[in-house]
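Here the complex is missing a single protein chain, while all its other protein chains stay put.
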Amino acid sequence: MYKFRTWAKTPPKGWNSWDSYGASVTEKEVRQHAEYMEKYLKDYGWEFVVVDIQWYEPTADSSIYHAYADLEMDEFSRLRPAANRFPSSEEDRCFKPLGDYIHSLGLKFGIHIMRGIPRQAVHKNTAIKGTDLRARDIVQPNSICPWNTDMYGVDTTKPGAKEYYQSLIELYTEWGVDFIKVDDIADSKLYGAHLAEIALLREVIDESGREIVLSLSPGPASLEHGAYLEKHANMWRLTDDYWDNWAQLRDMFDRCQKWASFVGEGTWPDCDMLPMGHLGIRSVDGGGSDRLTRFTKDEQETMMTLWSLFRSPLFFGGELTDLDEWTLHLLQNERLIEIHSNGRNPEEVYRDSEFIVWKTETDSNRWLAVFNVSDEKAESERISEKLANIVSISKHDITVSKDTPAKDGSNTIPAHGVVLFNY
Amino acid sequence: MYKFRTWAKTPPKGWNSWDSYGASVTEKEVRQHAEYMEKYLKDYGWEFVVVDIQWYEPTADSSIYHAYADLEMDEFSRLRPAANRFPSSEEDRCFKPLGDYIHSLGLKFGIHIMRGIPRQAVHKNTAIKGTDLRARDIVQPNSICPWNTDMYGVDTTKPGAKEYYQSLIELYTEWGVDFIKVDDIADSKLYGAHLAEIALLREVIDESGREIVLSLSPGPASLEHGAYLEKHANMWRLTDDYWDNWAQLRDMFDRCQKWASFVGEGTWPDCDMLPMGHLGIRSVDGGGSDRLTRFTKDEQETMMTLWSLFRSPLFFGGELTDLDEWTLHLLQNERLIEIHSNGRNPEEVYRDSEFIVWKTETDSNRWLAVFNVSDEKAESERISEKLANIVSISKHDITVSKDTPAKDGSNTIPAHGVVLFNY
Amino acid sequence: MYKFRTWAKTPPKGWNSWDSYGASVTEKEVRQHAEYMEKYLKDYGWEFVVVDIQWYEPTADSSIYHAYADLEMDEFSRLRPAANRFPSSEEDRCFKPLGDYIHSLGLKFGIHIMRGIPRQAVHKNTAIKGTDLRARDIVQPNSICPWNTDMYGVDTTKPGAKEYYQSLIELYTEWGVDFIKVDDIADSKLYGAHLAEIALLREVIDESGREIVLSLSPGPASLEHGAYLEKHANMWRLTDDYWDNWAQLRDMFDRCQKWASFVGEGTWPDCDMLPMGHLGIRSVDGGGSDRLTRFTKDEQETMMTLWSLFRSPLFFGGELTDLDEWTLHLLQNERLIEIHSNGRNPEEVYRDSEFIVWKTETDSNRWLAVFNVSDEKAESERISEKLANIVSISKHDITVSKDTPAKDGSNTIPAHGVVLFNY
Partner (left out) sequence: MYKFRTWAKTPPKGWNSWDSYGASVTEKEVRQHAEYMEKYLKDYGWEFVVVDIQWYEPTADSSIYHAYADLEMDEFSRLRPAANRFPSSEEDRCFKPLGDYIHSLGLKFGIHIMRGIPRQAVHKNTAIKGTDLRARDIVQPNSICPWNTDMYGVDTTKPGAKEYYQSLIELYTEWGVDFIKVDDIADSKLYGAHLAEIALLREVIDESGREIVLSLSPGPASLEHGAYLEKHANMWRLTDDYWDNWAQLRDMFDRCQKWASFVGEGTWPDCDMLPMGHLGIRSVDGGGSDRLTRFTKDEQETMMTLWSLFRSPLFFGGELTDLDEWTLHLLQNERLIEIHSNGRNPEEVYRDSEFIVWKTETDSNRWLAVFNVSDEKAESERISEKLANIVSISKHDITVSKDTPAKDGSNTIPAHGVVLFNY
């Protein structure tokens, strides 16, 4: 019924440039990440390489936008890669060479776009491809992004609006784009969600024939729109930008609990990028700058386990080329990958001020993840008793999973940590 | 994991006394309805006979409550059937004889209760069974129902609170109760949902060993609580009281769309009783009184089809003993019953100002229900074209279902009506 | 303490071009209105002639804005009159000739401006007078008006922001402006009130030395900001645009009641223009077009009486040059003018579903206005009894005012009408 759901049968996994490079990533960096992914992560299902915001902004140099910067744009009001940052894009080749390269590694190519049409297209009143119309004919004049000056919204009821979005997808199809992260659309502090533009994107992607995974940002998406979103997109964000601090990780449990019923084949509520490893290289977003993740190892195991059970898309946000072994092994953890790819009906089954417990099932096993959300280590006796109550089986039948992270032999759960059990 | 979900593997079907008798139904009337159900509806899966609110109020005579009426109560602060209305309950037999009779017909017995402890128990400070405590020890003093004076809330953190609710379930177990509809709990205009009392009810029912289906009222339940409710109850209401007018039926489409992701084995978002047939015999709720349903036949088919696809519990609200043939056949419609009992992943798939389309699948078929929510008849050409787009298959493969309601041969859909298609 | 309050010791009275001409009024029309005012209304205290929105937009032709039209702008990012519409403004004379002419008639000159800096100034990045800065240095990039594309907001914390607003007031001072109606500032559906820009305007006007009355639009201003507004402006709007229909007039009673405590010397909560006479000549705002006011005479008397007691600013919105005698006499009514100019402590003193009563005092009299807000004529007996209760005096001491409007001798009050009493 919804063909687009078959394009992301399991929750997508990949790398995204935002957490490390803000708006400023370069072609060289993207290629290096693709190469690393091919070598170390592809076998574990990681496949998307995503260039985040403002690849069309020649002067972008961090996560801070330059208001009203001149953007690289073609004659049809469509943004194109800045050649100074993406050299292979010169001579109208745009992102095709980069896309080809990523495909040559057996990976998939993703880009970020903003809802709407460039403000500069409207003020210059440039053309809309395939029509006699111009930018001012399709713009929704008083619809802006609350945090970036690049675009105005498009009035989907206007003749030419569909042709404009079609011309974008046509271009991205030429480039070999497999994934678009559309921003300023799933929520807006000014207007709420832009449902009409979501629907138009769905329509033109479906008609294009190219299987482009559609990811919607930013969050928090409203639960009221859950039923709408799962008919129109593969992924949508649950929160505003997520960063490496316990408060946001703890909060994600509440959101996952509420959204669990919307997790399904091809529709993946999205916990946002994983801010692990070396971060903030050219970004000061999230109150950080160049650093190693501020998460403890226990917190990182908690995050990976929650994201995996909940089946959130997994997009690594840190620098890959200098990744440490411990983090790499966490990304390669087969148990979590199995749960992430094949888990059925994940659900929070218990919560008190100390523990949160999720369950899921795979073909071979039933799993319980016991998260210790308190600030103190928790002892084993109390845990196994509690579990026996929750799963209504003898506590002798519950075993600590042998080959999972978040296990320290001593049968205790560290503060902010997790243990994974079979039953 | 959640044993209670196995007690209502398919959405419950039955009869409830509220729409016809308000708070005033008598034993004789209940028995007559049970007998009718056994004879005409049991073979089609209808099985619950539910006595709605205030069976403990001797002077109840309509849907209008008598504020502060003296309620029939035992020494342990527990309400009991008013013997003048339920003669078999005399001599402490309470509802056991009525329960036995309903069981003897192969049916199940349900009752309505209000959250909390009787205000009269608190003001008299009567005992709590199995404890040395009294009503004032467990009451939540400033927690009331916004629309009825019978009860105060119970403070679940107080010693004795659990024992009180246990003593209720113990009593209902003695009576043979299979279903309780707990009111003033899923939403309250004053306090929102009473989650702690929901959790305590879940706990004491689970511990009792009796498989009592738990239904929560009134609505609208908040979507924010969806993940909580599906862990604690078999049914919960999506709206405030639902009555026989198009505005409320039209509105139910919006609610079903939002709640579809929460429909699952054993957890059934509830569209409320079906106000069909002869209604309001001793009720003036919903702006009506003694009448035949104000719904047109087309609207009734629409309602039955939506409720069935969405897999809402089905509780007939009208008088059964004088039911007309047309309505009876609708309740017996095998196609709808199949969809209701065995439909998979029902979902709204299309919506404009004229049509709303739902889909579902059963073992043998895939179904599309096309609802005409406009006030004008809709022509067939436009419908089959639209459908072909929605289901992405040739329109020749779409057939009007032969043996369903909502079909008039002419391939048009009446205003407020529905046609069911195979594909 | 607040010098600006002495610039509008009584609530301003005048004419505004919006209700008749939308954004399109011409110099010729403005001059004709000034001449009429001088001849027929000046003696009654009417003195402001206000050119409403978009005098800088050459193609403006109605109340419907042309999105992204090229605006007449000087080298310092400041908007100037469109010479095709205001011929005397040519050769950099701008509004000086028109201001001079209005002053020559003994009247005062007002203009409308939008909060902020032109979007076209930002996209061209033009200069800010008296600084080395440019438009992009002071813009608040993601602050727009929700209903018009002319401007972006100004970030008052940026160097240059104050200089920009100073340069505006300097220009208006050259032009002889006595009154500015600043729009998109007292409320915004996107952002609420723009308090910082209000404060900056207050500051630069105070420092300029010119006594320019400051009027803030649109409404509804929030009561929460009442104490702030009365420290910063002479007038602020209570509602969104007000038009000639009973529903909006009836609603104004509720707003006047809430805002009465903020009426004071120099600070005038504003009920918006008076849509009387010949309206909508080149405007389709408010659901109308070229027409005579849709208000009945009784409603117009009610409006004039409420506005006068409440001491709202009075700006006539209709065409003056073809004004009928009845309306003119209402604008010249000496009793209402006395109450409007000199009333003390106006207050609503009674309200039921039929009557609303306001009181006020002048040096010579105490007044009660009894408004019949029902749809039926009200009889005299009931009124005088009611009044006696309200004012706690004998009903013989209450007299229908002889020389006021809203009196028909028969001592009844027509539907939507008013009678004014002395006591």
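Chains here go by letter, A, B and C, matching the order in which they are written, and residues are numbered from 1 within each.
Definition applied: a contact is a pair of C-beta atoms (placed from the backbone, for glycine too) under 8 Å apart; a residue touches a chain by one contact, two chains touch by 3 or more.
In this text the structure is predicted, and so the values were computed from the model without any measurement.
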What shown chains does the left-out chain touch? B, C
Across B:Ala82, B:Leu98 or B:Val139, the one contacting the chain not displayed is B:Val139
Using the touch definition from the top, which of C:Arg31, C:His103, C:Lys124 or C:Lys258 touches the missing chain? C:Lys258
Among C:Leu223, C:Leu328 or C:Ala415, choose the residue that contacts the chain missing from this document, as touch is defined above. C:Leu223
Residue touching the undisplayed chain, where the options are B:Lys13, B:His33 or B:Arg119: B:Arg119
Subunit C residues touching the chain left out here are 1-3, 223-224, 226-228, 230-231, 257-262, 264, 347-349, 359, 390-392
Logged for subunit B, residues touching the omitted partner chain are 67-68, 119-120, 122-123, 125, 136, 139, 141-142, 144-149, 190-191
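Simple rule for what comes next: only the chains that are shown with their structure count from here on.
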Graph shape for the chains shown, where an edge means the two chains touch. Line, ring, star, complete, or other? line
Leader among chain pairs (count of C-beta contacts): A-B
Need the central chain here, defined by C-alpha centroid distance to the all-chain C-alpha centroid. A
When subunit A meets its copy subunit C, do both sides use mostly the same residue numbers (more than half shared) or mostly different ones? same
State the superposition rotation angle between the two copies subunit A and subunit B, fitting on C-alpha atoms only and giving a multiple of 5 degrees from 0 to 180. 180
Centroid of subunit B to centroid of subunit C, CA atoms only: how many Å? 56
Please tell me the distance, in whole Å, between the geometric centres of subunit A and subunit B computed from their C-alpha atoms. 40
Round to the nearest whole Å and give the separation of the Cα centres of subunit A and subunit C. 51
